[in-house]
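Inspection log for the structure reproduced underneath, given as structure tokens.
Note that one protein chain of the assembly has been removed; the remaining protein chains are unaltered in position.
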Amino acid sequence: MKILYFAWMRQRIGASNEDMDLPDSVNTVDGLVDWLIARGDGYAQAFAKREVIRAAVNQEYVQFDHAVTNGDEIAFFPPVTGG
Amino acid sequence: MKILYFAWMRQRIGASNEDMDLPDSVNTVDGLVDWLIARGDGYAQAFAKREVIRAAVNQEYVQFDHAVTNGDEIAFFPPVTGG
Amino acid sequence: MIRVQEEDFDIGAELATFCAGDTSIGGVASFTGLVRDMAPIDGSARTIKTMTLEHYPGMTEKKLAEIEAEANKRWPLAASLIIHRYGTLAPGDQIVFVACASAHRQAAFDACQFLMDWLKTDAPFWKLEDTDTGGAWVEARDSDDKAAARWGKPETAS
Partner (left out) sequence: MIRVQEEDFDIGAELATFCAGDTSIGGVASFTGLVRDMAPIDGSARTIKTMTLEHYPGMTEKKLAEIEAEANKRWPLAASLIIHRYGTLAPGDQIVFVACASAHRQAAFDACQFLMDWLKTDAPFWKLEDTDTGGAWVEARDSDDKAAARWGKPETAS
């Protein structure tokens, strides 16, 4: 599983991407976020306002109840501000 | 008084502009059109559909009841189609 | 700024200069009108060989300046530009170019559409299409009146 972070989430976590093994207990984006938050303060700060964070699985926007598997590319980021 | 004609009005009348003395009997655009129509077939054809013709006095759009005087520049043309 | 001219224009050069150096600008909207190769006449399409644009020198410049002033009154524009050609053009040739620069994109877009819509119904230009079956003056379209009306355009005088 590859996880990517962008903008201020990247800064708070201190990494732009990580390769991890998905724990057996985690099946959804929501579950993944809970698991990440438990890993440390940087994650807790990055996901503090979970309702504003957007998630993409394999480069498609998803809701947080979306399934995740170990082969997925999962990205977390704030609302986009390009253009 | 200078009168200008554009597009198919110019073609039907056979002139792009004319310098004329305004007859004493003519006081409005409408009166001028009546007077022009009486001058010949070209004018009659050009003004046949008077309701679609637009008029400008001194380069400003006007209604046909607008006053005209001998020093005016008066233009008649079909609806515009630029752009 | 407005320009009425027979010669062609270079959009890249125009866009590069009309609002150069003003870093308060967040967006530039522009529109280029081109001569199409087909004319819908009497319900069927005919191939256009040339298009000749006639205009009313003097009144044209006056009307375009009024339309530009109205846009600048309605929207906070940093710069605006209207270029309109006259004379004989071929399919693919540029006819008209309008551009609006503003701090915000919606103002730039709206003002740009406004300029096109109003000049279509107010600027004294007439198009003569020379097609494979003869010449014909382009007729004014209801859709152009409707487009102008959405910006609160008063009834056209007649």
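Which chain is which? They are A, B and C, in the order written, and residues in each are numbered from 1.
Heads up, the rule we're going with is that a contact is a pair of C-beta atoms (placed from the backbone, for glycine too) under 8 Å apart; a residue touches a chain by one contact, two chains touch by 3 or more.
None of these values were measured; they are calculated from a predicted model.
Contacts of the undisplayed chain with the visible chains, over the whole complex, involve A, C. Touch with the chain omitted from the figure is made, among C:108, C:128 or C:148, by C:108. In the full complex, chain A touches the hidden chain at residues 4, 6-8, 10, 51-56, 59, 61-64, 75, 77-83.
By the touch criterion stated above, the residues of chain C touching the omitted chain are 10-13, 15-16, 21, 23-38, 91-92, 103, 105-106, 108-109, 112-113, 116, 143, 147.
Operating definition for what follows: only the chains that are shown with their structure count from here on.
With chains as nodes and touching pairs as edges, the resulting graph is of another kind, matching none of line, ring, star or complete. Comparing chain C-alpha centroids with the centroid of the full set of protein C-alpha atoms picks out C as the closest.
Averaging C-alpha coordinates per chain places the centre of chain A 49 Å away from that of chain C. Counting partner chains per residue, chain C shows two or more touched chains at no residue at all. Touching of two or more other chains is recorded for no residue of chain B.
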